[in-house]
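Handing you a structure now.
What you see is the complex with one protein chain gone and the rest in place.
Going by the order they are written in, the chains are A, B and C; count residues from 1 in each one.
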Amino acid sequence: MVIMMEKEATESQIEHVIEFLDERGFSVHRSTGVEHIVLGVIGDVSKLDIRDLKVLPGVADAYRISVPYKMTSRQFQHENTVIKIGEVEIGGDEVVVIAGPCSVEYKEQTMIIAEHVARAGVKILRGGAFKPRTSPYSFQGLGEEGLKILREAADKYGLLVITEVMDKDQIGMVSEYADIIQVGARNMQNFSFIRALGKAKKPVFLKRGIAATIEEWLMSAEYILSGGNKNVILCERGIRTFETYTRNTLDLSAIPVVKKLSHLPVFADPSHGTGIRNKVIPMARAAIAAGADGIMVEVHHDPEHALSDGAQSLYPQQFAELMDQIRVIAEVIGRKIADKRDSN
Amino acid sequence: MVIMMEKEATESQIEHVIEFLDERGFSVHRSTGVEHIVLGVIGDVSKLDIRDLKVLPGVADAYRISVPYKMTSRQFQHENTVIKIGEVEIGGDEVVVIAGPCSVEYKEQTMIIAEHVARAGVKILRGGAFKPRTSPYSFQGLGEEGLKILREAADKYGLLVITEVMDKDQIGMVSEYADIIQVGARNMQNFSFIRALGKAKKPVFLKRGIAATIEEWLMSAEYILSGGNKNVILCERGIRTFETYTRNTLDLSAIPVVKKLSHLPVFADPSHGTGIRNKVIPMARAAIAAGADGIMVEVHHDPEHALSDGAQSLYPQQFAELMDQIRVIAEVIGRKIADKRDSN
Amino acid sequence: MVIMMEKEATESQIEHVIEFLDERGFSVHRSTGVEHIVLGVIGDVSKLDIRDLKVLPGVADAYRISVPYKMTSRQFQHENTVIKIGEVEIGGDEVVVIAGPCSVEYKEQTMIIAEHVARAGVKILRGGAFKPRTSPYSFQGLGEEGLKILREAADKYGLLVITEVMDKDQIGMVSEYADIIQVGARNMQNFSFIRALGKAKKPVFLKRGIAATIEEWLMSAEYILSGGNKNVILCERGIRTFETYTRNTLDLSAIPVVKKLSHLPVFADPSHGTGIRNKVIPMARAAIAAGADGIMVEVHHDPEHALSDGAQSLYPQQFAELMDQIRVIAEVIGRKIADKRDSN
Partner (left out) sequence: MVIMMEKEATESQIEHVIEFLDERGFSVHRSTGVEHIVLGVIGDVSKLDIRDLKVLPGVADAYRISVPYKMTSRQFQHENTVIKIGEVEIGGDEVVVIAGPCSVEYKEQTMIIAEHVARAGVKILRGGAFKPRTSPYSFQGLGEEGLKILREAADKYGLLVITEVMDKDQIGMVSEYADIIQVGARNMQNFSFIRALGKAKKPVFLKRGIAATIEEWLMSAEYILSGGNKNVILCERGIRTFETYTRNTLDLSAIPVVKKLSHLPVFADPSHGTGIRNKVIPMARAAIAAGADGIMVEVHHDPEHALSDGAQSLYPQQFAELMDQIRVIAEVIGRKIADKRDSN
């Protein structure tokens, strides 16, 4: 941390700042700039609230010159985290596609969709059993019954299961059905919950909050990593901006930014990121081109009758074409996507 | 809901839209504008996802012409909700000030601050026992021990207690100590939690999420009201914008907006809304001038040693002056604030 | 400026950074933190693009620890700038109210409104003759004819004139009619224009751009001050956020922030800041409570027939009541507002 004193700061103000820091166990290095005294703080400042320094008398401003996260940082671990679940590697050379319905609605629906996406080359099946909904009057998901259907469909087509958990109470039960636990954007800073995920036995798929800075997102990952669970996958899913034409603004530049700052795999969710079917396809391609380690896409065989998010779900045929396109794009940047399966 | 068809929409596309709505129990009124066929949807559209209409073939756009919340709306209840707790009325003629430390740290700290704010005319003591922190390495609160201290201090000085609950598991326990349950901004859309608050026995103080539209905020209140708990107090505490000089941008215009849309009381929290002590005072005055039913302010007798948010905590003397100023401002708009107590 | 090297930065990378700075005339002070080498840059860094440092090999991050503006800063001039125009002082003890129609429409309209606002205690008449409109099909203003009407109305009622200039070509002509030149939010970074205003003979009323940070706003003021025109009045008029209920989000916290950073007077425009009549009044009061040096308010005797912004224009009677309220609020914080005039 660096502290710039005001031009007119008195010696006793400077000393007060130094004492403030000394009292908390920090050394201070004092230097004189053209116009200002500058104090360099030496020690682990991650627990200091920078604003406490900014409001001390005589302080012009204070700057944190280090990141507040540790285990999440690429400084902490240089090589990419690769998460292996069965035969699937996340964060490795292969770009991994997660697909499936927004909500698990009924068995046949999930089976049909699972078959379609498996044939197209998907390795992980998504489907919501517990749905966070803005309105208390909307469909809230099938609950455990939905998890059973999801597991059965995934097993039949050789897929892994990812599903959203809304609450720390559900972690144990969901872990019996799912291979990856998804944390929704609205829960990214539900600290009781993410702290509990540090003890979970399953990898966590951590969506970025719609108003979360990249730093806050990585701090939430730090809650999980520092709790003992090293298997965190980040997922950009759109941030809130003034533009309302799309549901959110998918911030694809977050992908190269996170790849530089952290060793964790980073995905994109173009379905929630745009909210409109015909925007999902171009943004899915763009996410791969931007270097994502994978994407999560909603697919439905009958979107007009979907119980949630039908408007952003791709038809199976659209999805299959998308897979063909992104296979080529992945190769352009030296990666690959699983082949489609033989339809026999 | 109103649906505008594309200029070139075919008759069969129009019929498909009508069938889509008919299948879901809606009547449709068809009219012909200068350039477009317009369909008016009749029925309770609160469960319809408007995007499902927007993506139907031939549809140019769709517009929801009603609000998605019901019980929260001033259309539902014309007169202001007034919440009575003991002798305190929230949402009535009196403007109510909540004050106290950010965190309960130790008994003497809470006692000193409680005495100061009680003398200045405060009716409700705040203090955090469970702290949501961006960093897993920051002080997380004293837990139940903090609640005991808070209750004791409040009782000694004749105050009510408000404190933050982070999780649905804590509702029962906290309800034994607190008079009002506070929901933090990051939990405004933690739906499991706010659903559970619909069954709580205590009033709920619902902070606006930093990226929540006013509509989403009122929808979260709807979760609580529709669950059976009519006592919800809204609190504006700053939204996230591009401006980083202040911690958040306190959206005071939300106060008159909410007063028009809803019958619920609305407060402002200038401490979190600005994050900087010398900005808290002007914004606290401004909140009262804008018509808030109350404010929540952080006060600390020794902010330099506060364990959280010292930088935004007022000194007791500053707070007492603020109280004197806002008493006059409240009167200007036909309201009042409790007198200071005799210091004997 | 402070530069933090990566933990693994090589000696030759560090030397390259030092050479880069040396070549541009800066001294460098090297120190060693717990984990990182830190370089302090000594000299006037206002012309350095900080990103040029950030992308040098081995650099983890770089921080500007000084503000990029000079003459605008309170470090440059401690005491408040007070602008005297005739008998009006802007930025002094008195809070100054500017009022009038959005657009000058026809002579009688302007006369009626001028009389109303003058009686209520206003000192400066506003009115647009050149209107920046989002749509090319909207009313664009009366041009010079409007300026003549405005001047005549102001002279009749002993008022000063403020009006918007859209273009550097208009500065000379408008200066013949107006006492203060207003720069609209969309032109805050029209650099040819604001550079030319540095040579103007009239004070400049510089509205904040809807997406401008406070720093960028002060940098635009710097263009004018550094060009030789010391008389700049800043005006907060709402920033763009995700909230769409109000036209913009009036950022009242910018008022105390600017008062600390700069010596220039700062106003607020609650009419554009909210865009809705019944929100203008509470936000006008709030602006005064927050410490604004003045406000600019739109008033119209017949808003339903106004050619622009009728929806946000106050009726004369509403405006008179507002003036009575803010007189009391100004006093609370040790300031005053001119009395209403005798209506004889």
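The working rule: a contact is a pair of C-beta atoms (placed from the backbone, for glycine too) under 8 Å apart; a residue touches a chain by one contact, two chains touch by 3 or more.
Keep in mind that what you see is a predicted model, and the values were worked out from it rather than measured.
Engineer: Relative to the complete complex, which of the depicted chains are touched by the chain excluded from display?
Structural biologist: A, B, C
Engineer: Write down which of C:L147, C:V161, C:I210 or C:V297 is the residue touching the left-out chain.
Structural biologist: The single option touching the absent chain is C:I210.
Engineer: Using the definition of touch stated at the top, determine which of C:T10, C:T32, C:S46 or C:Q317 touches the missing chain.
Structural biologist: Only one listed residue reaches the unshown chain, and that is C:S46.
Engineer: In the full complex, which residues of subunit B touch the absent chain?
Structural biologist: Residues 2, 4, 6-7, 29, 31, 33-36, 38, 40, 42-44, 60-61, 63, 65-66, 75, 240-242, 244 of subunit B touch the chain absent from view.
Engineer: Determine and list the subunit C residues touching the chain excluded from the picture.
Structural biologist: 20, 46-47, 49, 51-52, 54-56, 68, 132-138, 166-169, 186-187, 189-193, 195, 209-211, 216, 219, 222-223, 226-227, 240, 247, 275-278, 303-304, 308-312
Engineer: Considering the whole complex rather than only what is displayed, give the residues of subunit A touching the chain that is not shown.
Structural biologist: Considering the whole complex, subunit A reaches the absent chain at 211, 213-215, 239, 241-246, 249-257, 260, 273-274, 278-279, 282-283, 285-291, 325, 328-329, 331-333.
Going forward, only the chains that are shown with their structure count from here on.
Engineer: Tell me whether subunit A and subunit B, two copies of the same sequence, contact each other through the same residue numbers or different ones, using over half shared as the line for same.
Structural biologist: Both copies, subunit A as well as subunit B, present the same residues to each other, with over half of the numbers appearing on both sides.
Engineer: Name the chain whose C-alpha centroid is most distant from the C-alpha centroid of subunit C.
Structural biologist: Between subunit C and the rest, the longest centre separation is with A.
Engineer: List the centre-to-centre spacing of subunit B and subunit C in whole Å, with centres computed as mean CA coordinates.
Structural biologist: 31
Engineer: Could you state the distance in Å from the CA-based centre of subunit A to that of subunit B?
Structural biologist: Taking the average C-alpha coordinate of subunit A and of subunit B, the gap between them is 27 Å.
Engineer: Residues of subunit B that touch two or more other chains: which are they?
Structural biologist: Residue numbers touching two or more other chains: 211, 278.
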